[in-house]
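The complex appears here without one of its protein chains, the remainder shown in place.
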Amino acid sequence: MSAPAATPPSGAATEGDPRSWTVKLRRRAVAALPPEKLLPDGQPTYVASWIYVFGVASIASLIVVIASGCILTLKGPAWWHFTSVGHFFNSIHLWSVELFFFVMVVHLWGKYWMAAWRGGRARVWITGAIVFLVAIPAALTGYVSQQNFDAQWISTQAKDAMNSVGIGAFFNLTNFGQMYSYHVLLLPVAVVVLVSAHVLLVRRHGVVPPIELDKKLPARAGGSGPAAAPEPPPEPSPSPEPTA
Amino acid sequence: MSPRRPRDDTRPWAGGYYPYDLVKELCIATGVIGLLAVLLTILFSSPDDRPSTVAQWSRSLPVNFLATAAKELNGTSDTAEYGPPYNHNGEGQQAWILKPQKWLGVSHPIDTAQAYVIEPLRTVTGDPTLASALARYRAAPEQTKKAWATAYAKPLEEYEAAKEEEKPLPRTVAEQRGTGRVIVTAPGSGPVPTMMEGLVSLAQSGGLEGSLLTSRQFFQTDYTKPLLLMADGGLLEERAQAQHLLGEQWGLMNETGSYPGQPWLWLYALWYQVEPFKASENADILVMLVMGVLSLAFIVVPFIPVINRIPRWIPIYRLIWREHYAAAAGGGGGGGGGDASPR
Partner (left out) sequence: MSWLASTRVVGAAFNLNHPAHTVDWHFIHLSVANVVVIGLMLVVFALAILLPFPGAAKRREASK
């Protein structure tokens, strides 16, 4: 190998043996999301509405859901029924889930009415929609893991829906061990991965610009943002969009 | 440019940026949401209705328990006739040519007579009368077993029906107050009454659900068998109705007590209240298919004509970006980018 063994100093992200998978991955990652794009310290001047905080509020709620959930796992699934401290953290977990769906739906409403998929941002919408849809079974597996009357009722009723489409054979709502595993590990991992992809795509493409009112308003070159593209991007198509 | 297809002329932003601390924003948001969750906890706590047990059910509703057990024995309970994934005694639900419930087969086999009556009774020791009744039943031909079980179930079903319709109760079933013992007059039921008395005793002592849970192995986390038995009976449904959790009460959106539930399931719950889903035997698969299609549509909203134009036609965006529009109109400032005029 002819590549240097020592880690290169900053600014040398593009150096290194091009045959190295590590170098290839690093180059692609840094090209897609250089540090100033991954963690920008500024936002466009049109980011001027409280509706914009509902995305970060969704992430914050998810953090509280996961943190309270981690505390609940410390002493096992039966703990919260028998101690006040356990019940306290179970309550925080329940209310943070309600808050999570609350702020996520307000975020969704905002993004719809902004048509936030414009400008090559269809994947941002797609990942966000999938997060919402995956959060629903994440919550359902939690409800059937409660080991109380609610869990008894929900599992025996919802099993009919699962069985009717054939997945009851693989996803047994009345199997506590399976449901608890999905709830504590598999589905939270799926949600976190999807949220991460969603947020990275937002950082990649930037927050969607406003819909322009007057077609006579000029598109201005200059400013501290990237230069305007010479041609408008094509209309979104069902196939994956070209990278910006 | 095709006039049929609207263009997305959104261009990268070429205007100004102002300082915005994303990390601080996330920390503040987490603190606010955390405090809100703690506040809601202090104000309202959370529900924890204790689970029902087979023991409680057999003590508080002994006739209902016996009627259910009799149906498990003669194969007419909901679980017995369910079909896949529990048995082959039903076709399951279907939508046109789609029969996924049947296609995916029996993966969690439950023979209700064996699982809920015969096997638990075989674990009872020190009762020679029960042991001989059980031996007599097991040695009989299938037709005879069925005839005995059906003969026993009949007066119990009539009793339950009369109770539900608030008619005079038949005398073939007598519930002894105090002991909770039920005496069923069922001619032609062979050894079944003795077996059922044994089963009720086992249930009321708490031994039945333990037997159902650990029948295959010591460590168990699969509550399917005891849950299906309880769901075949009336206790869970009675509690659910009082807590507004039944389907026709939009129950899948609700939590026990007066707590908020799952309002985000409103559309899923709604289909069950309207025809053709409401009265259909295939309601579950039909609703799941509709919601599946709508969920896919939700994911691809950016590509759906008309739906992806509504935000432009109902201009809520004018309120969201009013500062930007005012700045742009007020001197051409505010930068560019956004949609260009269609060419």
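To keep things simple, chains are lettered A and B as they appear, and every chain counts its residues starting from 1.
Criterion: a contact is a pair of C-beta atoms (placed from the backbone, for glycine too) under 8 Å apart; a residue touches a chain by one contact, two chains touch by 3 or more.
Predicted, not measured: the structure shown is a model, and the values here were computed from it.
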Touched by the hidden chain, restricted to displayed chains: A, B
Residue, one of B:Leu43, B:Ile97, B:Ala279 or B:Val306, that touches the chain absent here: B:Leu43
Identified contact with the non-displayed chain, of B:Thr30, B:Thr150, B:Gln243 or B:Asn282: B:Gln243
In subunit A, positions touching the absent partner: 42, 45, 48-54, 81, 84, 87-88, 91, 98, 102, 105-106, 109-110, 149
Hidden partner chain, residues of subunit B it touches: 15-20, 42-45, 47-50, 52, 56, 60, 238-239, 242-244, 248-250, 253-261, 263, 266, 273-274, 316, 319-320, 323, 327, 333-335
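Following the convention adopted for this analysis, only the chains that are shown with their structure count from here on.
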Complex interface listing, subunit B residues touching subunit A: 5-23, 25-26, 29-30, 32-34, 36-38, 40-41, 44-52, 82, 84-85, 92-93, 100-101, 103-105, 107-108, 221-224, 227-228, 230-231, 236, 239-240, 245, 247, 251-252, 255-256, 260, 262-265, 282, 284-285, 287-289, 295, 298-303, 308, 311-312, 314-318, 320-321, 323-325, 327-329, 332, 334-342
Touching residues on subunit A, where the partner in the complex is subunit B: 39-49, 51, 53, 56-57, 59-61, 63-64, 68, 80-81, 87-88, 90-92, 94-96, 98-99, 101, 103, 105, 110, 112-115, 117-120, 122, 125-126, 129-130, 132-133, 136, 139, 146-158, 160-161, 163-170, 172, 174-178, 180, 206, 208-229, 232-238, 244
